[in-house]
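Take a look at this one; I'll ask things after.
As you look at this complex, bear in mind that one protein chain is not there, while each of the others sits in place.
Letters A, B and C mark the chains in the order given here, with residues in each chain numbered from 1 onward.
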Amino acid sequence: MNNEIDLSKHKIRTDLAIETLPSMENLDTYIKDEQIKVTSLHVDSKLSQEIGKKEGTYITIEFDDVTDYDNREKVGQTLEEEIKKMLDDKKITPQDECLIIGLGNEKSTPDALGPLTIKNVLVTRHLFLLGTNVKEGIRKVSALSPGVMGNTGIETIDLIKNIVQTIKPSFVIVIDALAASSIERVNKTIQMTDSGIEPGSGVGNSRKEISEQILGIPVIAIGVPTVVDSSTIVSDTINYLLKHLSYIKDNYSRNKLIVTRSNYLEKIKNSNLSKNEKEEVIGMLGTLSEEEQKKLIIEVLEAINYNMIVTPKEIDYLIEKLSDVISSALNNALHKEITNY
Amino acid sequence: MNNEIDLSKHKIRTDLAIETLPSMENLDTYIKDEQIKVTSLHVDSKLSQEIGKKEGTYITIEFDDVTDYDNREKVGQTLEEEIKKMLDDKKITPQDECLIIGLGNEKSTPDALGPLTIKNVLVTRHLFLLGTNVKEGIRKVSALSPGVMGNTGIETIDLIKNIVQTIKPSFVIVIDALAASSIERVNKTIQMTDSGIEPGSGVGNSRKEISEQILGIPVIAIGVPTVVDSSTIVSDTINYLLKHLSYIKDNYSRNKLIVTRSNYLEKIKNSNLSKNEKEEVIGMLGTLSEEEQKKLIIEVLEAINYNMIVTPKEIDYLIEKLSDVISSALNNALHKEITNY
Amino acid sequence: MNNEIDLSKHKIRTDLAIETLPSMENLDTYIKDEQIKVTSLHVDSKLSQEIGKKEGTYITIEFDDVTDYDNREKVGQTLEEEIKKMLDDKKITPQDECLIIGLGNEKSTPDALGPLTIKNVLVTRHLFLLGTNVKEGIRKVSALSPGVMGNTGIETIDLIKNIVQTIKPSFVIVIDALAASSIERVNKTIQMTDSGIEPGSGVGNSRKEISEQILGIPVIAIGVPTVVDSSTIVSDTINYLLKHLSYIKDNYSRNKLIVTRSNYLEKIKNSNLSKNEKEEVIGMLGTLSEEEQKKLIIEVLEAINYNMIVTPKEIDYLIEKLSDVISSALNNALHKEITNY
Partner (left out) sequence: MNNEIDLSKHKIRTDLAIETLPSMENLDTYIKDEQIKVTSLHVDSKLSQEIGKKEGTYITIEFDDVTDYDNREKVGQTLEEEIKKMLDDKKITPQDECLIIGLGNEKSTPDALGPLTIKNVLVTRHLFLLGTNVKEGIRKVSALSPGVMGNTGIETIDLIKNIVQTIKPSFVIVIDALAASSIERVNKTIQMTDSGIEPGSGVGNSRKEISEQILGIPVIAIGVPTVVDSSTIVSDTINYLLKHLSYIKDNYSRNKLIVTRSNYLEKIKNSNLSKNEKEEVIGMLGTLSEEEQKKLIIEVLEAINYNMIVTPKEIDYLIEKLSDVISSALNNALHKEITNY
């Protein structure tokens, strides 16, 4: 039956380029630290077609945790280095003026990453305007949180285009909260790219993108996935359910559900079920590929119009720490004369 | 297989008493308005055992929407009347002093209902303390948001017990964000009860409850479900998936997935599948009762330790409007001399 | 000596046109209510030269108090009526699109009036954009708080000019916190004018003004004085000091300073001192006119670079109530189909 269902129109929602790759092979990855992995992905026009992400370089920093002070510092230093490398790659000099834009809704915790980051970036443009004697090594930087259309009534990209025309910066850095397709990456990944950003992407309205093509100057987007799509949690659960049920079937003669929490996840991860086993346990669902299954779930969720956010319980704390990491890294990478750590 | 799995330990998470009832029959319900339904439920000791909710009266106000100004006003008036009735039932007089407590985390949008409500309640106790000439009809009211343990390091109930001992109010009103087990009720239900409240309930630690037994004075809890448990969204989706797949099978010879959004939900709601059909489509899962299915999902989610919040995308706006409704209703019900609408 | 000091360059800082008038005669004033006085002042080119305020109509609403609910409601209704009248005068129809701008710094309490008001105005422009079916009588409204240059690095007027060019509204309403030259008016006056506004006015940089001349569409500015200049408090104190000392001299043989607080202010207000008495008590200072005295104080304060705000202690509460009054009046005046009271 599955080959007759047309699921191709359903896009799995993720803002992380890395999650759209069919394979992680041939990626330029280095392990900076036991806890930090940096992956560099170049999307050319061919790959762009395949994975539905725009052409450009995508730097992905993956880490375990930012609740620990030491980790946070290391993640921040890594991000700082990567920002500096990207500025070099884009031939941006210390004299070039920067506009930082914090996208998102300050009043909705998982969407507040941009506005919170803006609060702690060092803004200096007005000092130059006012003729203040600014220390050497300090770049001309302005910063703005344009809000969200639901609160302003104005399309964000329209606001940004005009600000860029008004203050004529040499380049733009955009900060935004993203969506991931896997829960493990939420709040544990920073993506930086020169390909631009589409606020509320996935909607597929390219008119709304903030990018070098649209603005005429380099645009560096820095984002952290802070939510997963509803379909992710459903799909993940069904997959683990499948493995869980099979595991029970195989390991317990009494067929009782006795879960020993420690390492359980590790154990069932390795349960590979045959197609027959899958079909027995979750019927027709088991005959679909993982991608087909997920698209089917999206189909259902969209049909029943469930417009939900899925985010970790401690999101308020994580957002605060992540915005600290990004604002510090930005301050250190953009200006020569300050050290924030 | 299902009768061999021991799922009884898994509680479906809901703070709404009405959602735990096996049947809605015999409930004292009245329709105040086309859009507003008020249900009064008395939980006696027998029912308390059955549904796992504490003894007491539960008033449930269900409504369509608070984004519309007119609706909001009607919901507020209904709540005001119900608060007044409950004050009468508990023999609370206009001279009795009230302490209002806003539970929850102001920095996490769906958990901010309590603190936001506190910001708009009329506080008067200090005017009496300072000997100000207070208008007749104004009650002595104090209000506090004790924060959450993750931010203060202190158990909320310990703080509250001591505040009650210090200022010795005649009764306490507690405002909190709740969890529902069905998405349809999120932000569309207000529950008021005299049975007390357990912050972070479902954990089953009765030492932590805020109730008349613990505090020795009447405790009226007013809550709105602002989140659903992760298991709800998974379980709802699987149910609709089941109906969806069956519907397709029955209605489309080509077996293509062509969903006409309008009224789709209504259509598939009525698709009742036979046990065989269910088993065919989702295998062993289909043989479980809805409750068993849900518990199994909780089992899996807990095993893989997914600690997520599921909440509507426009939660920031809804929380603000709901806290306005509650604070206005409280101000009008507690004091004779003000009208807030 | 005084006639030799050149004080003409020192401007007494006030944003209220009414405070710059040499006399209150010939003003069109009506008493709406015992507590509310509305004054309409037309500044023509001649008067503009004299008082240093731009040409246009200035509506001044003076009231006692907004801490009382009833008063607040009356002030709100008065403002609503005056806004409607001004819209009519400016030939603005219900079809005309409005952009509301909240000037000021949200993080500095006395400067937060604009941003706080914006939070509660009804924004609808995006509903029209998205093709939502909007009720008749609802106007197209967008709203924005552009922040302050110290936080964004961008001149506010530059941001506003571009937003106006982008979204092309028919008229603009600007909300801002003002400075008064008399403490009695702080938080007790609303000024509305069609003459535009200069953020951080008094600085005298007309390039920065937000006005019909600059934007090409009607600009209605609504402001409330929330601070007084440091010079005001010094000058007021010296004046009362003068009266106080004279009063003591006249009334107490023992020359002891025994102040009976009740009605004291009333009593000494009427103490009119002769020039000789003044000179005896405060020397050369006493020989200056009130205006000269004030300018001298400004001279000194500027020389010693005291860059201070003077504001009432309960400013946080007052700002909140005042922003409620303004946002409600705006919502009611701009849209036909809502009633906010």
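Operating definition for what follows: a contact is a pair of C-beta atoms (placed from the backbone, for glycine too) under 8 Å apart; a residue touches a chain by one contact, two chains touch by 3 or more.
Predicted model, so just to flag it, every value in this text is computed and none were measured.
Of the listed positions B:16, B:59 or B:143, the one in contact with the omitted chain in the full complex is B:143. Between the chain not shown and the residues B:67, B:162 or B:289, the one that touches is B:162. Annotation for subunit C: contacts to the undisplayed chain at residues 1, 4-7, 105, 107-109, 150, 183, 228, 230, 233-234, 236-238, 240-241, 244-245, 248, 254-257, 259, 261, 264-265, 268, 279-286, 296-297, 299-301, 303-317, 320.
The set of subunit B residues touching the chain not shown comprises 123-126, 129, 140-145, 147, 149-155, 158-159, 161-163, 165-167.
Keep in mind that, in the parts below, only the chains that are shown with their structure count from here on.
Rounded to whole angstrom units, the spacing between the C-alpha centres of subunit A and subunit C is 45. Shared interface positions of subunit B, defined as residues touching 2 or more other chains, are absent.
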